[in-house]
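Data first, discussion second: the structure below is written as structure tokens.
Only one protein chain is missing from this complex, and each of the others stays in its spot.
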Amino acid sequence: MSSNWGNPIHLSIFGESHGPGIGVTLDGLPAGEAIDLDELQIQMARRAPGHDRTATPRKEKDLPEILSGMLEGRTTGAPLCALIRNTNTRSGDYQNLSVLPRPGHADYTGYIRYQGYNDIRGGGHFSGRLTAPLVFAGAVCRQILKRRGIDIGAHIYSIRGIVDQPFDPVDVDGPLLQRLSHMNFSLVNPEAELPMRDAVEQARLSLDSVGGIVECAAVGVPAGLGSPMFGGVENVLSSLLFGIPAVKGVEFGDGFAAADLTGSQHNDPFRMVDGNVRTVTNHAGGILGGITTGMPIVLRTAIKPTASISQTQNTVDLVTGQNAELAVQGRHDPCIVPRAVPVVEAAVAVAILNLMAEGNKL
Amino acid sequence: MSSNWGNPIHLSIFGESHGPGIGVTLDGLPAGEAIDLDELQIQMARRAPGHDRTATPRKEKDLPEILSGMLEGRTTGAPLCALIRNTNTRSGDYQNLSVLPRPGHADYTGYIRYQGYNDIRGGGHFSGRLTAPLVFAGAVCRQILKRRGIDIGAHIYSIRGIVDQPFDPVDVDGPLLQRLSHMNFSLVNPEAELPMRDAVEQARLSLDSVGGIVECAAVGVPAGLGSPMFGGVENVLSSLLFGIPAVKGVEFGDGFAAADLTGSQHNDPFRMVDGNVRTVTNHAGGILGGITTGMPIVLRTAIKPTASISQTQNTVDLVTGQNAELAVQGRHDPCIVPRAVPVVEAAVAVAILNLMAEGNKL
Amino acid sequence: MSSNWGNPIHLSIFGESHGPGIGVTLDGLPAGEAIDLDELQIQMARRAPGHDRTATPRKEKDLPEILSGMLEGRTTGAPLCALIRNTNTRSGDYQNLSVLPRPGHADYTGYIRYQGYNDIRGGGHFSGRLTAPLVFAGAVCRQILKRRGIDIGAHIYSIRGIVDQPFDPVDVDGPLLQRLSHMNFSLVNPEAELPMRDAVEQARLSLDSVGGIVECAAVGVPAGLGSPMFGGVENVLSSLLFGIPAVKGVEFGDGFAAADLTGSQHNDPFRMVDGNVRTVTNHAGGILGGITTGMPIVLRTAIKPTASISQTQNTVDLVTGQNAELAVQGRHDPCIVPRAVPVVEAAVAVAILNLMAEGNKL
Partner (left out) sequence: MSSNWGNPIHLSIFGESHGPGIGVTLDGLPAGEAIDLDELQIQMARRAPGHDRTATPRKEKDLPEILSGMLEGRTTGAPLCALIRNTNTRSGDYQNLSVLPRPGHADYTGYIRYQGYNDIRGGGHFSGRLTAPLVFAGAVCRQILKRRGIDIGAHIYSIRGIVDQPFDPVDVDGPLLQRLSHMNFSLVNPEAELPMRDAVEQARLSLDSVGGIVECAAVGVPAGLGSPMFGGVENVLSSLLFGIPAVKGVEFGDGFAAADLTGSQHNDPFRMVDGNVRTVTNHAGGILGGITTGMPIVLRTAIKPTASISQTQNTVDLVTGQNAELAVQGRHDPCIVPRAVPVVEAAVAVAILNLMAEGNKL
């Protein structure tokens, strides 16, 4: 129930950061879907550290090997398993963590959960590296969705409070999302890049880190997907999104800003446009009663600042039961937000494919 | 997959607003747990409209009849089903909705999803009335949790931007949560009540509505609950919370505010306190890597302004395909936030009991 | 995970034999399906004791009240809940069971499982009475299937080794199954009735009981339903069938007889018939690799002899830890096989509707 998700599209993720390999098995995919491996590779690369200046110097090669589920470039309908070998690690950086849990990390909670037996090297199964299999799965799903007229894309909404131009929830369209989902520092307005990078650089120099918000949209999703109560689109998407390390909040449409509006401001009036039912505004983010309206789905995820910072921090020694100090060595991302963008897109892609399958739209 | 949730504690909710009855079946409860029916009734009453000045005049009697799963005041371990009869409805208020979907409601999306066959009277299965069974389930669960030292309580964090005093995420304690969970207009600081009620009254006079934010905390939860990735505490809680109508955002700990902090500001240092591992601050809201730390779990849900407003609104006529207008009659809550408080507590209680069962703590 | 089953068609059963009521919630039904309540009643009556000479004199009125999910005679798509009140019980018959578990019953195992808190009256949640909600659910499902050309019917294959004429697995057809599923003592060959009833009567006179086998078939099921491995038709059906009390074996096609055949005897050759792919024989019972072939699905369930017999039996006293004796009073069915027939049909109907929904055939 933890590293497994979904029905009828099922995701099973395995791997630890410093183990032999990580990967994912996708079950329930429709058969006969052509999958472009180069496009998969582009998505994997957007996530990998070392491609962008903000990121960790650790260079992972996320070349997935497909072990099953594909034949002659098409899905067979049987489970599709992809394996990514871990090749570029330095175990020594993590030596003293078994007794000194790092603040903000899952060292302490994993220790309690697994009675000390979990693999802590690089964070083990909790490592951000485990987003690579999720991006692979999402990249497969999004190709299947694209073929059905659905586009998914995300951008850096903000880093350290420095904002990009947000999506227009009515007019956001496929071409914009296509463009964003092929960028490494995804922004709607390029002018936001410099101040954002400055903020990140400042953090690096201070041995600190910063967080931000990722905004994601999906267009072309037919109306009528999802189910009331616990099978709603928000439930399904958030159950995946909160599986991305560092995500501490998820909102749809106006989200928390809706709390300050009146009903007459927030309600989206209906209107016929070219024979289709549309809404004039889209404060709802494309979802009413847990079910899609056909308008763009718009959501935002809050990414906490990276827990790994080189500053000295207070902690405890789990063996002696005494207070202690810790200065984490190693190679840290001062800001993972740019790399979280393709991960958010991936989670949304897997969720929407599941909703499409459930709604008999595949 | 929609009105069903959970494993090993399973929730199955049924009912439509104007049908014969609504209810819930809870499966997987531990056997032998004493359930105080009067306490259940208190929780049901907090949710029901007509008890508080902000609410709808429609007075529901949410007296649940327990059909199974209890014997001599204790759970038997077999599924516990509770039925609530619908007695106080006026069908006539909703007559023209079959072709004129109300903005902000699930009329249109339900129509597409169920090809026009869904029961729309009072919103049918999408109605806010369906939170009554959820409150019942939560009330049962919270008694089982209380017995194990866990308290859950929530308050109105804000209405229309008017804020209450927020929880102190380190010091929030059982007595405060106990007090809040027995109030009808739950506030930490009573001085916030008047301005909040004013804002609601203004909305009512304008034939409009307002939204707000509910903040909930759980204390006494042992460390080590939850699983990495998709079985994390945030995933489990949000999958239930987004099932509450009108919830458009969920955040944990600092939530979206964390996006503006640095790592050194957001990380919670560990410290030994009376032989226990605690954190000095609690920006994480009691959860790291999806697993509980033992510190208070703190979360916030964004409640959009009630969609039902009496102002005239633009919509479409689903039969003729023309634009149209709509003025909804009937009895509307200009603000459901006070009544959402016990519903949020209920969802959190069900989720935490599930995590406790999964973690072998029952 | 116990009294809940299925996805996307979900079944949640509640109730104890002597509690206020029993019932079922069916979630995931397609919307707009007309349900004939009289036909439902006929199916409920086939199962109820007191309609057939072999059965218990206890007369239950299984009149279900539909609480939700139906409007103007059609499913709304929202969860459909039916409640059956318990009205005709005599608690006194079961007084001493809390310490003297009856052999063959779940008294002992339920006591261990629920630490003594389970409701034992009439067997509580383990009672055969809990097949009534399953029959209701199956009756709803079979109407939806019938509309799509699928017929399901079962007969008494044998009682105490006295056999009926078995189904011809190639030629069994809708009219035969229709006829069988409206009989109270369902037989293909009426001449088997007399010897069977004699065997039952002999058992009654001896304060004993007999068991038998129920054979069920489904015709008109399209090819291609089910999934390999654990989602196969046999897996799905058996996971429901073993939930019927007293079922101790399930086999498909030739079943255990296949173990004595050679491959050339058991393989079903393919042949074109009127442009359709058919098999010449049907030893496979309509299933290959867990997936339907389009040929009739044929299966058999072994029903153990009713555990409730009036003979004195050896048991233990769970309080004193001593050996003891027990003579169960009360009203017992010497043979439940005739009444198990509609229950087997019901389980098969629910399972096949789930497979149809999963295979996008609804």
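A, B and C label the chains in the order they appear, each numbered from 1.
Everything that follows uses one rule, which is that a residue touches a chain if its C-beta (ideal position, glycine included) is under 8 Å from a C-beta of that chain, and two chains touch if they have at least 3 such contacts.
The shown structure was predicted, so the numbers you read here are calculated from the model rather than taken from an experiment.
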Taking the complete complex into account, tell me which visible chains touch the one left out.
-> A, B, C
Kindly state which of the options C:I9, C:I35 or C:I309 is in contact with the chain not pictured.
-> C:I309
In the full complex, chain B touches the hidden chain through residues 7-8, 78, 228, 358, 360, 362
So that we can see where the missing chain sits, which residues of chain C does it touch?
-> 1-5, 7, 11, 13, 101, 103-106, 108-110, 112-113, 125-126, 130, 158, 160-161, 203, 206, 208-213, 223-232, 234-235, 238-240, 242-243, 245, 247-256, 258-272, 275, 277, 279-280, 283-285, 287-293, 300, 302-309, 311, 313-316, 318, 321-323, 358
Touching the unshown chain, chain A contributes residues 1-4, 7-8, 10, 12-16, 19-23, 25, 27-28, 31-32, 65-69, 71, 74-81, 83, 113-119, 124-125
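By our rule, only the chains that are shown with their structure count from here on.
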In terms of CA centres, which chain lies closest to the overall middle?
-> B
Any idea how many Å lie between the Cα centroids of chain A and chain C?
-> 46
Residue ranges of chain C touching at least 2 other chains are 7-8, 78
